[in-house]
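The complex appears here minus one protein chain, its other protein chains still in place.
Then we have subunit A:
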Amino acid sequence: MSLLSLKNVTRRFGSLSALSNISMEVPQGELRAVIGPNGAGKTTLFNLISGFFPPSEGELLFDGQSVKGVPPEKLVHRGMIRTFQITEIFLDLSVYENLEIAVETAHGLNLRPWLSPARRRQVRAHIDELMQTLHLEDLAYRMAGELAHGDQRVVEIAIALAREPRLLLLDEPTAGMGDEETDRMTDLIRHLHQERGITMLFIEHDMSIIFNVADRITVLDNGHLLAEGTPAEISANADVQAAYLGAAR
C-alpha cells in the first residue's frame, strides 16, 4: 500500500488553479523527486500534503487514512515532517539549541519544567547522534543565523530528523548552494533514503541530483501533472522536454 496517495486533488487561490486534478501514489521507502518550472505548483503540493492548507477538492491519504483538513501539528505526530523553501530554523539560537528544542519536542517533553538526569542524558545522546549523522559537531555552538546558507539547510533537516519521520518532505534542499554543498546534501539525501529507509519527497531544480538519487520523478507544469516515471522514462518524455528540460533554466 502507498504511504501517501493523492486522489484528484485540486487547489484554487481565487480564480487561479495552483494545482488541478493531481493524483499520485508514493509507496513506502520511495525517494520521489518533484520537478517543474517556477510557479508549477510544487510548493503548493507540499503545503497540501503537510496540512498547511486543505485541498479545494480531492482526497489525501497518509498511511491509508484520510488526512484532508488535518493540521500540520497533528500530521507530524503521524510521522510526516517537512522543510521549507525558505529555511525555517531558530536563527538566534545556537545549532545545539536548535536541535535541543527539536529533540525535546520529539520526546514530548515540552511541558516539563524539570528533567531528571536520566532524561537529560537521553536528550543529549539524541542530539549528539543527530549532530554526528549530519556532521554538525563543529558548528554546535555557533548561532544558526551566522552559518552559511548550506549549513542552515542541514540544520533544518536535522531538526526534521529529530522526529524520526516516516515521510520527509524537502522543498528545494539544495537551492542556493555551491557545488560542494550540493554534493554533501545529495549524499545526505541518499544516506537517509538508503540507510534509514525514510520515504522522501523532494522538490529540486538540479537535474544531476535528481537523476542521481531519485527512484521516480513527478513532473508538474502550470498546476497539471505532466508526467511521472523513472528518471530514464522522464528524460525520454517528449512533453517533459518541451515543457521543462528544453527550457532555458
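In this text, contacts are C-beta pairs under 8 Å (C-beta built on N, C-alpha and C of every residue); 3 or more make two chains touch, one makes a residue touch a chain; residues count from 1.
Keep in mind that, in the parts below, contacts and distances are computed from a predicted model.
S.K.: Identify the UniProt protein name of the omitted chain, choosing among "Molybdopterin-synthase adenylyltransferase MoeB", "Putative ABC transporter permease", "Phenylacetic acid degradation protein" or "FAD-dependent oxidoreductase".
M.R.: "Putative ABC transporter permease"
S.K.: Among the options A:Arg11, A:Arg163, A:Arg184 or A:Arg216, which residue touches the chain absent from this view?
M.R.: Checking the options A:Arg11, A:Arg163, A:Arg184 or A:Arg216, the one contacting the hidden chain is A:Arg163.
S.K.: Thinking of the whole complex, not just what is shown, which of A:Leu61, A:Ile101, A:Ala175 or A:Met207 touches the missing chain?
M.R.: Of the candidates A:Leu61, A:Ile101, A:Ala175 or A:Met207, A:Ile101 is in touch with the missing chain.
S.K.: For a quick check of understanding: of A:Leu6, A:Leu48, A:Val67 or A:Ile81, which residue touches the chain that isn't displayed?
M.R.: A:Ile81
S.K.: Touching the hidden chain in the full complex, which residues of subunit A are there? Just list them.
M.R.: Against the left-out chain, subunit A lists 50, 72-74, 76-77, 81-82, 84, 88-94, 96-97, 100-102, 104-106, 109-115, 128, 137, 140-143, 159, 162-163.
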